[in-house]
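Shown below is the structure under consideration.
Every protein chain of the complex appears in place save one, which is left out.
So that you can tell them apart, the chains are marked A, B and C in the order they are listed, and the count of residues begins at 1 in each.
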Amino acid sequence: MKKINIGIVGVGRMGSIHLENLVTKFTNARVLAISDTSPNVEALAEKYQVAKVYSQFESMIKDSEIDAVVICSPTDLHATHIIKAAKAGKHIFCEKPMDLSLETVKEVLEIVKIAGVKLFIAFNRRYDPNFQRVEKMVKGGKIGDPQIIKITSRDPGPPPLPYIKVSGGLFLDMAIHDFDMARFISGKEVVEVFSKGTVFIDKGIGDAGDIDTAATILTMEDNSMVIIDNSRKASYGYDQRIEVFGSKGMCGSENMLHDNHFHWDENGIHGALPMDFFMDRYLKSYYNEMDSFLNCLLNNTEPKPSGMDGLMSIAIGLAAKTSLQEGRTVKLSKLL
Amino acid sequence: MKKINIGIVGVGRMGSIHLENLVTKFTNARVLAISDTSPNVEALAEKYQVAKVYSQFESMIKDSEIDAVVICSPTDLHATHIIKAAKAGKHIFCEKPMDLSLETVKEVLEIVKIAGVKLFIAFNRRYDPNFQRVEKMVKGGKIGDPQIIKITSRDPGPPPLPYIKVSGGLFLDMAIHDFDMARFISGKEVVEVFSKGTVFIDKGIGDAGDIDTAATILTMEDNSMVIIDNSRKASYGYDQRIEVFGSKGMCGSENMLHDNHFHWDENGIHGALPMDFFMDRYLKSYYNEMDSFLNCLLNNTEPKPSGMDGLMSIAIGLAAKTSLQEGRTVKLSKLL
Amino acid sequence: MKKINIGIVGVGRMGSIHLENLVTKFTNARVLAISDTSPNVEALAEKYQVAKVYSQFESMIKDSEIDAVVICSPTDLHATHIIKAAKAGKHIFCEKPMDLSLETVKEVLEIVKIAGVKLFIAFNRRYDPNFQRVEKMVKGGKIGDPQIIKITSRDPGPPPLPYIKVSGGLFLDMAIHDFDMARFISGKEVVEVFSKGTVFIDKGIGDAGDIDTAATILTMEDNSMVIIDNSRKASYGYDQRIEVFGSKGMCGSENMLHDNHFHWDENGIHGALPMDFFMDRYLKSYYNEMDSFLNCLLNNTEPKPSGMDGLMSIAIGLAAKTSLQEGRTVKLSKLL
Partner (left out) sequence: MKKINIGIVGVGRMGSIHLENLVTKFTNARVLAISDTSPNVEALAEKYQVAKVYSQFESMIKDSEIDAVVICSPTDLHATHIIKAAKAGKHIFCEKPMDLSLETVKEVLEIVKIAGVKLFIAFNRRYDPNFQRVEKMVKGGKIGDPQIIKITSRDPGPPPLPYIKVSGGLFLDMAIHDFDMARFISGKEVVEVFSKGTVFIDKGIGDAGDIDTAATILTMEDNSMVIIDNSRKASYGYDQRIEVFGSKGMCGSENMLHDNHFHWDENGIHGALPMDFFMDRYLKSYYNEMDSFLNCLLNNTEPKPSGMDGLMSIAIGLAAKTSLQEGRTVKLSKLL
């Protein structure tokens, strides 16, 4: 069996996860090269027995042995990296979001299309077993037609302020997962966006021009409503729930807890908290999404989530920002 | 100990509940009279050993033995009945809503104030033990400052169309409970309302000018957000949940189920459905609210919920209707 | 419709419950008389408008208007009261246990049989909606053939020592409910009993010749095993659970909690405790068992639980005592 040769650009937090997964868990791929300007890239390469290290991304994509690149560079480099990889004929796995500008994203998608390479946008939550189970139930008609979808998405703590300043803000670095989830679970497109938000957690976030707490109503093409609430900080851990209410019932998924213990005493019944580290909570999804990407390449099927999925989530995020700023609903068609 | 003499007007569904509770469960009150034009009022009076039956409300309130009236007449008679009772010097327990017109409600409150009688508006859910427990936790600071409140409020089935045509619609006959709950749990006033809604369940509801499915975001005076979703029909029973997320944690209450059984087989783990009849689900609240009303009279304390609470919920409901119709946020201050 | 005329003997804790239920909730029965030597019997009679008060049980059963007696006298009077009532031709509702001697119980049943009156033994837990649901699932084949039944039965606190000294001890005053439940749920008879037990909670209980903590394995006629654990004191409330494991699955029922609230903070997820007062926990069962008894009389059907059910539970309790004392299994056939 042919092994897919992978080059990874950016071996920070996400890049390291993909590196380790690819090396220790996949037999149909090989990490042939990594590219990063960090001083510890050599140590990583040795640890995971990666044959080649490139200081320049441009050099890595000239390597004719490489079939595909995994882009984990900072967000502001994503578009450039995708374009260069596409032009070099490499298939692409890219962390979200592709870019903060819809214009740029459209250009990127056009270039990818012309290049004829595959582009997979890493909305890993689509590959979480819980959310996958919910999607299967919804698509399988278990609850009839969806009418109200509720997504609770709260992080254990806010990211560093410097990140927030360049990330595009809560709607584009955090809620973007939930916007994608809304489309994934329902299989419907968003028509209209209304968002409210405020700063409760850290005044610094407000000073950086962002919010840390938000509520959003998405109106879908079939008039169903998706209600999303976001917080940068849930004191009890990662709060990631979904609930889909339809004509025949309701389905959804609860949080994943640290363990299944219980404790009853004179004060009440007590149990474990939700996981509070994204790598624990979404451990399986990182494996599953890479597995899906590799299978796309091996079987020549369409990547899911696609570049268009990436574009739509960015559009919804931008609409949410406008809605928040202008205090009104925003039609998505105005942005596309 | 003095017993409070009660006259009940309207012994339909709600009136009968209060009648039975007062007769069988309270020792500090006596139902002295009932007034209703229904033919079976005599039978009810005999069953519950009520001494007097009045075909005319006006006659009942002239009865000098009567201390207080319980108003369970149709909504369009509430205002009239309150005004007459107040002018006759009777204390008043009135089913919600007082009226569909804010102007009328303001007049009613003015008359009540001048008459110096007590007016208790029967938002029974404030007296549900689950919601009371949530309110105590919130007020006791268990979750810090509330930031996001989520209210799920779905009925087992829609009311008859003729009722919908005169009820004021989903926001005034159903969500009004949730609007009151938002104020009750948070202890804060509503500043702004945004509502979306549609017809999914019964086209006839749409033809009657109403919706059957809705999503609302209330912005409170402290910028916290209350998210409410409503459906006229949950196939699995009465869905009545609340969740309060704050700076130090989260609290709330789950649905009340028919029983606590479990069943595990090859297909999954199965359990009981939520209660699907309002008299089962809210059984204790009807007792508790009456108990609270009687204690108000005996101890000369302020009724809760008050006439002002009744007015505020109606205002929020009217704002929600406007928001839905005009596709924009509505400031509550514009209506008050 | 004819009303059944009831005489209640003993209006202590249980007698008062039945009195209130009969007076306020049943239309097919009338409490005509109560008999008790307590000084407050007159006040009770007035409160519930009971026409007749008898200081002597013997006088009450001579009252030709009375159809049935409800026996809530102390345990050591049960047998005498049943015999006298039966001979007077009155139907009988009797609190458990009938007596602590199997010989006496056999005599009692013989006399009842000859008299042709109905005898209902008040194992109220058979009428708890949760346990009824479990029984229906088991009998309906939902879990195939039962193989292992587990009953958790722990009280919130021990009864007074003077009661323990005359009650027959843990196996006859407390676990007797669980022995009856084993037969009720499985529909099978007990063949063999093995019990272990000790004193953990109160040395005084040991001094009184009893235990406060026990574990029992009943072997049923179909070789299925019933495992019962008992404690006189669960610090967290009334712990009353059942679990039935069979060839096709498992079913059972969880505890009833005070409410359905939840609270998540940095220390964990917290919820309400189980109810800790028998009248709350088993509220519905007291109503339901009386309803069943009255329907027996009105429809001339066999009472359930019957006198024989009462006898079997006592036999199992006595076998458990012997097993504990002699450190061996005891065949039930040796006692019957």
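FYI, a contact is a pair of C-beta atoms (placed from the backbone, for glycine too) under 8 Å apart; a residue touches a chain by one contact, two chains touch by 3 or more.
Because the structure is a prediction, the values reported are computed rather than measured.
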Of C:249, C:271 or C:307, the residue in touch with the unshown chain | C:249
Among the options A:129, A:157 or A:327, which residue touches the chain absent from this view?
-> A:129
In the complete assembly, which of C:145, C:207, C:266 or C:280 touches the absent chain?
-> C:145
Quick one: say which of C:93, C:179, C:194 or C:262 touches the chain that got left out.
-> C:194
For chain B, the residues touching the chain missing from this view = 235-236, 257, 263-273
Touch rule applied to chain C and the missing chain gives residues 144-145, 147-148, 150, 152, 154, 194, 196, 198, 200-201, 213, 215, 217, 219, 223-225, 227, 229, 231, 234-236, 239, 245, 247-250, 327-329
Where the missing chain touches chain A, by residue = 24-25, 129-130, 133-134, 137, 142-143, 248-256, 258-266, 272
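Criterion: only the chains that are shown with their structure count from here on.
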Whole-Å distance, C-alpha centre of chain A to that of chain B, is 43
Chain A residues counted as touching two or more neighbouring chains | 235-236
